[in-house]
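My structure is below; once you've seen it, I'll send some questions.
All protein chains of the complex are present and in place, except for one that has been dropped.
Note that the chains take the letters A and B in the order they are written out, and that residue 1 is the start of every chain.
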Amino acid sequence: MIIEIVKIFVFPGIAFILFMAFFSSWMVRKIVARMENRVGPPFLQPYYDMGKLLAKQRVYPHESIASIMHLMPMIQLGVAILIALFMPVYSPKGILSFDGDVYFILFLISIHGATAYFVGWASRNPYTISGAGRAVMTEISLEIPLAVSIASMGIMTKSIRISEMTEKLGISMFPRTETGEIVNKLTWLYLIPWTILIIVAIYSAIGALELSPFSAPHAETEIVHGWSTELTGADLAMTEMADMVNLFNLSALITAIFLGGPRTGLIILNLIEPWTYVIGFLFFLMKFLLVMFILSYIYVLSGRLRIDQIISALWSYFLPLSLIGMLLVLILETIGG
Amino acid sequence: MKISMEEIKKEVKTMESRELSDQTPVLRVEPNRLLEEMRKLYDLGLTHLSTIIALQVDNKIQIDYPLSSPLNKKLAPAIFVETIVSMDKPKISTIEDIYPSAVTYEREVTDLLGVEFIGADHRDKLLLPDDFPDNLYPLRKDYTGKELQQKLDELGVGYNPTIPLKEEEDYVMAVGPQHPTHKEPIRFKFTVEGEDIKNVELRLGFNHRGIEKALEQGTWIKNLYLIERICGICSSAHQLAYVLTAEKVDKILDQVPDRAQWLRVLVSELERIHSHILWYGVLAHDGGYDYMFHITWRDREDVMDLLEMWTGNRVNYAMMTIGGVRRDIDENLRKKMIIKLKKLRKNISKHKEVMEKEKTFLARIKNVGYLSKEDAIRFGAVGPTARASNINFDLRKDVPYAAYKEIPFKVYYRSEGDVYATMAVRLDEALESVEMCLYVLENLPTGDIAIKVKTRLQEGEAHTRVEAPRGEDIHYILSDGKNAPYRHKVRAPTLANITSLMYRFKNMQVADIPMIIRSIDPCIGCMERVTFVDAKTGKTKEISGQELISKANRRYRLNEKIKIFEV
Partner (left out) sequence: MTSLIGYLSASKQALKNLFSKPVTVMFPAEHVSLPKGYRGTPVLIPEKCTLCMKCERVCPTGAILIEKLDKKNGYFTIDIGKCCYCQECEKACNFDAIHLIDKWLTASDNKEDFVTKHFVQRNGKKKEE
């Protein structure tokens, strides 16, 4: 019982999630800064930022709907934390886990877009409404490629449960005999759809996080701060925190589904109970940082696309790409299976 | 058909013709024949109206129209068309049908000297606040600067603006006076439909500083430092135009030592480099490409250091003085500058390579804000904006001033006419300027850097057009032999480009707004008032800054919500 409570509230639960969220936010900012030849923020900067925002007064513009503007950021943060509870951190199984949880997560991610729209609409400001429209359009466009790429991995691992997908990834891509020889001769061909799918997933994650090149919903120089322009004080803090947690979520999701999460992969270690968790956690951290690096790398080196360009990019390049990936997986499964 | 100046003079029916101190021909025409003669001149190829200079001479108002041609090289030096109207109820026909860019200049003249333009639509104030008294015209000689200031303080101008309320059905998005796109106050009011722009309105003058009036109160030397502060980025371009004009008025231009002229070129070109790097860095930021923004600004520090080493300051170099320059370059500094400039050349080439290649960024600037060659000529675009629309015109080449005649350089122009072309032109120009600086440093003539000048200049009038980093900058001075100018007219390049800017928004989207505004490199004064647009009813309300602050404070004390959108 106590262990369960500790799990939910401390590790790998809420406290750990918030720590990781702040850490990832700092990490992205630091990587971006260093690539731009700047120093970047100190490690505690996200904590200072949040502390300051939480202490600030909340101001709601006249004729805006304060209750929605107050409620939605809380929903965003709650949903983000809920997603984070599914993420496998030290063992292939997250705190919450059930059959079909991948699709539940996709549903939860799309809630973020809806709340963004409500905030923008309730603020009654040309900038926020513009930003809200853009946020929803981006959200809708990126969801299908992301869902297709995750579904393809589901086909590959024959599962729709994160813990199973994580566990079976190595086995389904590189099936081995007990002596360690690879059985299936098609196994290296799996790397082709895998590469395509992970690229699609990473770009979709960038879209969901509203980072460049898909940062139109937050375009500073065009619409001030997009849908969250009118948010102040604690409301803004909640949204910012939700963004940070989502940064952790999507990186962790890609780590779990495409990189095998805390699994050690090809390295086979025979360890006793607590040590497998420690090693698993370290492996998760390494892979997680790699994904974070790729995210910030794409973010820093891209310009901001216009909303029509984002939509055309997502629908006419990334969606077909994900479908091609899925088709390749199906072909390989049929031939190999 | 390339027509020369003599033929022009024959074509126009003039009352009398005279020359300025710098041999610029002045054709004086009767006020009622102005429109006819202007149309004739436009058809003869004098398509570029630099500005409208108006001044009070005794009890008359003299209005000058400096005309030139960007295409016919023989007509590149300006020719003045002049007309004189009486002081009480001055009226003259508008020339906006012939020169669309005249609208802003005419509104300026109406604001400052009270000349009415017949045939123009009802025009609101352009530069002065809306509550500025109707019968008070700042640039008339009725008041000195101090008296004017006292009077305005008594009336409380700027504190109690009239509040125009407009019923609007459309969806309005205000960009400015405060908006992350441009840090300077100018207001564009966009009527939008979804993401598409349908209409745009402009309001200038959020802080009209009255520099032209102030210049009449200073002395020739003191004015050097006020002129410099018209703009922080192109300060030495304004100063250069001023000293050249003053030297022309005093007829000492040919006595200015060669070394001084070469050093003037050097400071202008260094300024052009830093201005262009700054500009394309900010363009990258507007396109969400913050990486290039940081990298370009990092490399810009080199040229800022160069300027600091030589002039003693990063901005406002205070280098020019009437009769020469104020600081010399010694051998040690010259060597250091050459090393730094070579490093800079390498860095700018790197910027060029990345900025002309990165596709996500190119997608934002290619085919955005198109301006055709015909429109660029018609709306009087100047500088890199015009050169991006396939106009091969550069004042440094076509009307050489300072030492530009002796320095080899190439004029870059592109045919695309979009934001990308303005960027490519500026990248090439920045590289070319580095080459010019190196040439100047390697071939610097020896000699003095300044001659001594009397505190009072001779009587006379003159004008100078210089190629500031943003385009043509025109200064006009009328001296009556005292220790201050009788009238000093300045027209900065942004005002010339603003007319063409409005036409660039056609068929564009909200997301293109920052890029298009950036394309002309706008440079505006400081903020005075704020516009709020109610998203629901679309009613516009203008509140002064003071009123807003007091309102906010009051609401804060009463613990109410801030109601800005009261209708």
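Annotations
By definition in this document, contacts are C-beta pairs under 8 Å (C-beta built on N, C-alpha and C of every residue); 3 or more make two chains touch, one makes a residue touch a chain.
What you are looking at is a predicted structure, and each value in this text was computed from that prediction instead of being measured.
Considering the complete complex, the chain that is not shown touches A, B. When you scan B:Gly119, B:Gly312 or B:Gly447 for touch with the missing chain, the hit is B:Gly312. Contact with the undisplayed chain is limited, among A:Arg38, A:Lys52 or A:Lys158, to A:Arg38. Among B:Leu224, B:Val425 or B:Val490, only B:Leu224 touches the chain left out of the display.
Among B:Lys9, B:Arg39, B:Lys198 or B:Lys350, the one in contact with the hidden chain is B:Lys350.
The chain omitted from view is touched by exactly one of B:Tyr137, B:Trp262, B:Tyr291 or B:Tyr401, namely B:Tyr291. Although one chain is not displayed, its contacts with subunit B can still be listed: residues 218, 221-226, 229, 291-292, 295, 298, 301, 305, 308-309, 312-313, 316, 318, 326-327, 350, 353-354, 357-360, 362-363. Those residues of subunit A that touch the chain absent from the view are 31, 33-40, 297-298, 300-302, 313, 317.
One rule holds for everything that comes next: only the chains that are shown with their structure count from here on.
Within the complex, the subunit A residues that touch subunit B are 35-38, 59-63, 66, 124-127, 129-130, 133, 212-213, 215-216, 219-224, 300-309.
Within the complex, the subunit B residues that touch subunit A are 171-174, 179-181, 192, 194-195, 284-291, 294-295, 298, 358, 360-361, 363-364, 509-514, 533-536, 561-566.
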